[in-house]
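Note that one protein chain is taken out, while the other chains of the complex remain in position.
Moving on, here comes chain A:
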Amino acid sequence: MSATGDAPAPREAGAETPAPKGADAESSVPAEAGGTHGTRGGAGFAVPLLETRECGKTFGGVIALREVSMQVRAGEVTCVLGDNGAGKSTLIKILSGVHPPDSGVYLVDGAPAAFTSPRDALDRGIATVYQDLAMIPLMSVWRNFFLGSEPSLGRGPLRRFDVARAKRTVRRELHSMGIDIRDVDQPVGTLSGGERQSVAIARAVHFGARVLILDEPTSALGVKQAGVVLRYIAQARDRGLGVVFITHNPHHAYPIGDRFLLLNRGASMGEYGKADITRQELTSLMAGGAELEQLAHELSRDEPPGGPKRTL
């Protein structure tokens, strides 16, 4: 999204931030989506690994996601930013094959995807690392690494888990990603949060992922641990993977992202190339930015100008 059409978009969005959310955010969507489409052709020659065009998802009467367009390209990091309830999880679930979109199209390698399960997406090289369900704490690192895709030896009833190869491979893979783990026999529960995420990323890379979807990999981590994880994300990117990095922290997203999709209340606030947006703009655009201004405003006076009882 480096083309000219996007340049005014951040300002536009910025201009509307003081206004209360709701109808305005909604009205900005078609414009944003249109802008995204206009620039798509110019952004690169390769077909994006993943692309959503105005994807939407409804659960019963709740519109979880509407008209979200985004792209994931090889060797790039696409950051998806948004506050709780912004639709990040719904978007991940569409991308990783848990739910099909109700409207719009989801393209993988330029062709419409028809995933019926996460397994289908995985078979196409789309691996998802969830924040909470990445690893099984009581199992060793090597058992976790190969869980669901264990290498086998022998045939028929004597088919068995090739333990020696599994351990060897895990040591090699972790080492090549620069992940420093003392003992692959130790239970994953004894690893730190950052180490766990790193092992999960190494696992996805090893199993031939072309696209890595990372669900808030840094949100539960301290500053140092988050830095470790960001470094592995960069490693994966440098290996030519397309990375979808979901986060609510613009300070984690900005240094590593190549493009930024901002979500608010299930709708896209625009997809920006790195050249089109500054860290400050990203921070203030992030859900909460507008509210924070409003909040600061409210807190500084005795009588807030707008509805004083408005819940944030």
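One rule holds for everything that comes next: a contact is a pair of C-beta atoms (placed from the backbone, for glycine too) under 8 Å apart; a residue touches a chain by one contact, two chains touch by 3 or more; residues count from 1.
The working rule: contacts and distances are computed from a predicted model.
Undergrad: Looking at UniProt, which of "Peptidase M48 domain-containing protein", "Xylose transport system permease protein XylH", "4Fe-4S ferredoxin" or "Flavoprotein" names the chain that isn't shown?
TA: Of "Peptidase M48 domain-containing protein", "Xylose transport system permease protein XylH", "4Fe-4S ferredoxin" or "Flavoprotein", the absent chain's UniProt record names it "Xylose transport system permease protein XylH".
Undergrad: Give the residue, chosen from A:136, A:275 or A:295, that touches the chain omitted from the document.
TA: Of all options in A:136, A:275 or A:295, contact with the hidden chain holds for A:136.
Undergrad: If the hidden chain were put back, which of A:47, A:163 or A:220 would touch it?
TA: That would be A:163, which touches the missing chain.
Undergrad: Could I get the residues of chain A that touch the absent chain, sorted low to high?
TA: Touching the missing chain: residues 118-119, 122, 128, 130, 133-139, 143, 146-150, 152, 159-161, 163, 168, 171-172, 175, 181-183, 186-187, 189-192.
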